[in-house]
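Only one protein chain is missing from this complex, and each of the others stays in its spot.
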Amino acid sequence: MESIVKYDYKPVLKDPILIEALPGIGNVGKVAGDHLAQLLKAERFAVIYSMNFPAQVIPGEDNVVKMACNELWHAKTPSGQDLVFLKGDYQGSTPEGQFILAQDMLEIMMSYGVSRIITLGGFGTGQIVKERHVYGAVSRIELKDELTDCGVTFLPGEPRAGIVGAAGLLIGLGQMNGIDSFCLMGETSGFFIDHGSAIEILKVLGKMFGIEDLDLKDLEAESQKLAELTDKAAEQMVEKTTDLGYIG
Amino acid sequence: MESIVKYDYKPVLKDPILIEALPGIGNVGKVAGDHLAQLLKAERFAVIYSMNFPAQVIPGEDNVVKMACNELWHAKTPSGQDLVFLKGDYQGSTPEGQFILAQDMLEIMMSYGVSRIITLGGFGTGQIVKERHVYGAVSRIELKDELTDCGVTFLPGEPRAGIVGAAGLLIGLGQMNGIDSFCLMGETSGFFIDHGSAIEILKVLGKMFGIEDLDLKDLEAESQKLAELTDKAAEQMVEKTTDLGYIG
Amino acid sequence: MESIVKYDYKPVLKDPILIEALPGIGNVGKVAGDHLAQLLKAERFAVIYSMNFPAQVIPGEDNVVKMACNELWHAKTPSGQDLVFLKGDYQGSTPEGQFILAQDMLEIMMSYGVSRIITLGGFGTGQIVKERHVYGAVSRIELKDELTDCGVTFLPGEPRAGIVGAAGLLIGLGQMNGIDSFCLMGETSGFFIDHGSAIEILKVLGKMFGIEDLDLKDLEAESQKLAELTDKAAEQMVEKTTDLGYIG
Partner (left out) sequence: MESIVKYDYKPVLKDPILIEALPGIGNVGKVAGDHLAQLLKAERFAVIYSMNFPAQVIPGEDNVVKMACNELWHAKTPSGQDLVFLKGDYQGSTPEGQFILAQDMLEIMMSYGVSRIITLGGFGTGQIVKERHVYGAVSRIELKDELTDCGVTFLPGEPRAGIVGAAGLLIGLGQMNGIDSFCLMGETSGFFIDHGSAIEILKVLGKMFGIEDLDLKDLEAESQKLAELTDKAAEQMVEKTTDLGYIG
């Protein structure tokens, strides 16, 4: 393993499910994963350092530095299913680095007998979206029924440009190793941090894991703020167009 | 070996010939190789994954993802010669990665006692071509007579810019290891996927392997479509020029 | 270790403190570290070569070439504390290279039982500064009191863009290995080699190590020169603005 792994402690896990929630399109996956981890009172048990992250440390508000890293956090669902969240502020800086990191993450998780890999991401449309679907991609076709029941939509062949980075590599490497894997992609313009899209992913995960209260108030407030801003911008554009009409 | 090789099964092969058919100029090599593999009912026996491919998975029409990879497919010619096709949608992302991948492919094939390496590619002219030669480059001069008999043309020192990527490296590494190797390059503008150029390569391979019916209908139809489009574009340009003439 | 280390001699060191003084923003860290090393009559004991430095040699005034490298120099403070200066004209050329180099430096220093890591750098403001604070970032919060006593200022969460290169990585890797580490950043415009900012860092280090005479004459002269130049430039801009005023 090329990465350097520092364990806070080594949890005992039964058939854990890995949930990848790293930064990406509209930060949808990160927002959703971080929220679920917090809701389930996840605890950090490992930090992964690598030459494949940017060569820097970031000072906290207390001036204590933190090296660029990814982290593994452990939580249990209400029914007792072990979850491991892959969290962080970085993905690998190069394609080769992303591959090495994904391999290392998988190796760690396979040592824990990982039973399933779920990666979270955004499905960028490049235009303001009102309704936000959660689109899916799977490691084997039999997984689709279960996901459809949880509210996931399947668009043939989408996203055409592929699923890049950790969200793609982890389900690809999972597939290679016979581990059921899928990616949940929240529909988003991709222009802003999209809390509304993260909410839709959370609803899918809530159904999947039997979590009744997702405590979405804060995310909904953030989402509302963004909606108002984009509505206002849209109105102004309409007004301007109307004004121009009068001139005509 | 840096690559990760997953075998569907391990075929028993006698002096197999490797045929490289990866994407390249005008996609000539890929179209020709994929057609021949299908014609000979080739079967996939190995998938090669690597950090040197783009860091992504591509969803199929059934939403099942496929990791960026190369594949090895096995077929027999009518006379019983074992062929192995190197197929895929990717070449290595960097020069170093391409070298490592070519070395790994060769190592696999040498373990099967590879007797010959044929790489397929396009010979880009940068202008619309009517007649499409198949140009050759060889690992040792004695191979030229046989290729000439199969319809291959030899232009001294061409292509001047070299043969890049897998098509070049595999015959170079073949040469280094004493394996007869050559590259067949179909003449092409390089502007479009050139089915017509692939047909000319297939005719050479057909002669070489004693394949009488190459089943070229579909490729010919595709080629015809492109020819009509480019002819129409050319006519319009002539008309415009003529119009301008009238003005004068 | 990927680096090539050539020892002039192997010093016997007791709980040494590493002081990193490589080139960076305003060259503040390098100027400060080189000055202190000279003041304490440091001696070079090791040279580190690496493929991660630029691929070149530099001829000296005597035409003897010097390969791109970093160096370790040993000195003692007046009270007998062993110091090791990390000096040189280069940082690694790539993020991966910087990480590998920092790891190798740390490995060398850990073999000497390094007790503390101090990295020196500039805190770039992008505008001419009159008063130059020395800002700090630490590996653990308990270190802040001592640094405050030596004149260091702490700005919450700054620098927001992180601390890049050796100055960041060495304290990050130090932190990972339980070694007390901090970075001292001299405030600077970042536009010029800033001797004045280096002086402020030296005052902090002087207090820390009980060095009474820092012999700052030369640095002060250099700093004065720069101040005069920038003052003159500022005056001319004021005059021009005034002239324009008359026109109005």
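Note that the chains are named A, B and C in the order they appear, and that numbering of residues resets to 1 at the start of each chain.
In this text, a contact is a pair of C-beta atoms (placed from the backbone, for glycine too) under 8 Å apart; a residue touches a chain by one contact, two chains touch by 3 or more.
What you see is a predicted model; the values in this text were computed from it and never measured.
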Displayed partners of the chain not shown (whole complex):
B, C
Touching the left-out chain: which of B:Pro95, B:Gly113 or B:Gly210?
B:Pro95
Out of B:Gly29, B:Gly88, B:Gly122 or B:Gly172, which touches the unshown chain?
B:Gly172
From B:Pro16, B:Pro59, B:Gly136 or B:Gly196, the answer for touching the chain not displayed is B:Gly136
Just the residue numbers, please: which parts of chain B touch the chain that's not shown?
92, 95-96, 98-100, 102-103, 136-141, 144, 154-159, 162-165, 168-169, 171-173, 175-176, 183
Which parts of chain C face the unshown chain closely enough to count as touching?
4, 6, 49-52, 54-68, 93, 97
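We adopt the following convention: only the chains that are shown with their structure count from here on.
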Min route length, chain touch network, chain B to chain C, equals 2
Going by the average position of its CA atoms, which chain sits the greatest distance from chain C?
B
Using the touch definition from the top, which residues of chain B touch two or more other chains?
none
